[in-house]
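For this depiction, one protein chain was excluded, whereas all remaining protein chains were kept in their positions.
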C-alpha cells in the first residue's frame, strides 16, 4: 500500500487522491498587497505565533492557476492535475522568525484539498478565476505589457455554488516589477474526530524549494474588496489599505514538512 | 474557537467546513446487493479486519441523496446542507463481530468530505445522481409503486469531470420489501504528512443511531456494472453476481466515534 | 434526422441535447408571492403585453427540483434527466387575457436550456437548491408538517460560479394550503444572429397539461430578497412587499407551442 499518500488506500494505489511526494508545481499568480487590523490577525493566529509588530498588518491576497505533477508526467492528465486557488497570507512571527501565516484558502480540486490538509492549509472548495495572458494578439489577450488589466474572483461554500466570498482584484495598469521579502509559510493542521478529547493540532512549515519566474513579474495599482458574506469570517481581515498588485510565475516542489509546534486539541 | 470541527478554524466559527456534532441526517437511498471475490475484499481490508467466511463476498453499492443539519435548522441552507453520495460496503469481521467495511465512497460536497475523513470514510469528490420519486402524478414521477424503475450513476476524478467511475444501477421493477441484517460500519482513517514516518491510521466505528423509514422500502431486480476506468481500482471488486436492488429512506445521527484499532503508519 | 429536437443533429439522434416532444415533468416546488413596482414590470414586457392593472404588481419567485422524461423511461438516467430551476413570474395581460410572464429563469442543465429557449424561456445556467422533505424521521427531514422550515437559493453567471444572484426564500412555518389563480404562461423567444437585421422575436404560450399534487401543498410566511448583484438586472423587480410562501408538487407535459405574436427584430 506504499503508493497512496491519502485515502482511498488500495494495494494498487490508483484510487488515492494523492500519491507520495515529491510534488512539483508551476503557476501563474496574481497577488495584491494590503493592510489588515493587527488585532484581527492576532485573533486568527494559533498558539506560538504572534503578530509581526514591524509589518504593520501586511497581508497578501493570492490567486493562482496551478499545474502539478508527480514524477510520471501526471500533468498530461490536466483534469486531475490542474487547479485554481485563492488564499490569504498574513505576516506573523514564530519563534522570532518572520513568517507568512495562511488562515483562508480555496481550491477547486479534491486532490489539492488532500495534500493541503495534510500540510495544514485550511482549504475549502471554491471557484477561482484570474485573467490569463494569451500569446495570440487580440483585445482579449491581456499580454504582460503596460496597460494590460487583470481581474480575479473567488466564490465558495458547500459545493462552491453559493456566494459567500467575493474577493476581487480589480484590473490595474501594470507598472513595475514585483519585490517583496521571502518569509517561510506557516500553516496549522487540525485533526478532529467526533469523539471528545481526540483533536490534534500542529503548526507546520511546508518544506519546499521555490523558483520565481522573474521575466513574468509585473506590478501595478490594485483594488481589493472582502465583503461580508454569509458563512464566512474573512471580512474581519478586510483591507484597511490596498497596496500594489503583482503578476508573476512561480514554481516549487514539496518534499517534506517541518512541524513547528504540536498542541493538545 | 470551540465551534469549529474542521478547518478553517476562526474565533467566530462561521468559516469552518464542519461545526461540532451532533450531526443529523436523512436520506433517500438506492442499494444493490452483489457478490465479490473474497480475495479482492481481503486485499482492501486494514489490519485487524478479515473476510467474513459466512458472507460469501457479499457487498452493497449504495446511492444516497442526503440532507443534514446541526441543531440550528441548517437544512434551510440547502446549497451547503444537501449532498449526494455513492459508496461500497463489503462484509468483513472485526474481533469476531460481523461488520460492513467501506473501501470506496464519493460525495459532491466538501463539508461531507471534512466530516467523513474525520471518521475514516475515504471520500473523494464525485457527481452522483439517482432517480427520485415525485408526488405529482406523471410519466416522470417514478412513484414508489410496482413497475417503477430507478437508475443511478457516479462519476469522479480530480474535479469530478473525468469519467473514471461509472457505476450504474439499471432500472428495475420494484417487487418486494428490503430485508438485510444490520452490521456496524467500520472505516479506516488515514492521516499522512509529507514527512516520512509520520503517518497514522486507525480503524473506527462511527457511533450513530439509525432509523429506517419502512414505508418507503421497496425491492426489485437490479443491474450493476463497475467497469475498468483510469485512475480507479474499484473494478477489482466488480460484481461476480448481482442480487436485489432496494429503495428506502434512512435517517441517523452522529455523536461520537469508537476507535477500534490504531496502527503505526 | 427526425429524432433530434436540438443540436447536435445526427442520423442516430443520440447526441442531441433534446429529443422531440412530448416531454413529461414532475417537480417539487417552493414559490413565494411578492409585489413589484408596476413600472419595473412594464419595462420588461415585450410588445403586446401590458401590466395587469388589477394585480397590483403581483409576482412569484419559484424554485423547482425537476425530473423529466420522454417516452422511454429516460428518468432512469438522472444525471441528464433531473435539473433544478429558479424563475420569476410577473402578472401581465395579453390580448385581454391575464397571463404570467417570465422575465428571468435559471437552470443547471443544458438540455433544459435547449428546450427552454425553443419555447421562449430566457434561461441561464445557475446553481439552484431548495430544502427537501425526506421520509425517514430526523431533525434533518423537513417533513411537510406544521413547523417545518424551507430555504432556497440561486446563484448564477458565466459558469454559474460567480455570485450575481442570491435569491433567498427564508424558512417559514407552514400554515395553510396554497391557493392562487391559474394564468397561462407567456414567454418571449429571441433569435439573434451576428448579422445586423436578422433578429427574430416572438411571444409564445407553451401548451401543456398541468397537474398539481394537492396533498403536498402547504403555505406559510416567507421572506425574499433580490439584492443588487454584478451582471444582473433582477434587483429592479425586488420585492416591495412579500406575501406567503408555498410548497407543492406539480406535473405537466409539453406537446406544442402557441405563438401569440411575432415581432421584427
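Here the chain labels run A, B and C in written order, and each chain numbers its own residues starting at 1.
Please note the rule applied: a residue touches a chain if its C-beta (ideal position, glycine included) is under 8 Å from a C-beta of that chain, and two chains touch if they have at least 3 such contacts.
This one's a predicted model, so the numbers in the text were calculated from it and none came from an experiment.
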Sole contact to the chain not displayed, among C:57, C:70 or C:206: C:206
Omitted-chain contact residue, chosen from A:28, A:52, A:85 or A:110: A:28
Touch list for subunit A against the chain that is not drawn: 24-28, 65, 67-69, 71, 73, 75-79, 81-82, 127, 129-132, 134-142, 149-153, 155, 170-171, 211-213, 215-216, 249-253
Touch residues of subunit C, complete complex, unshown partner: 4-15, 17, 21, 43-44, 77, 79-81, 83, 103-105, 108-111, 113, 117-119, 122-125, 157-162, 188-196, 198, 204, 206-207, 230-234, 236, 254-259
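In this text, only the chains that are shown with their structure count from here on.
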Homomeric contact subunit A-subunit B: same or different residue positions, threshold half: same
Most widely separated chain from subunit A, with each centre as the mean of CA atoms: C
Whole-Å gap between the CA centroids of subunit A and subunit B: 31
Interface hub residues of subunit C, defined as touching at least two other chains: 127, 129, 153, 155
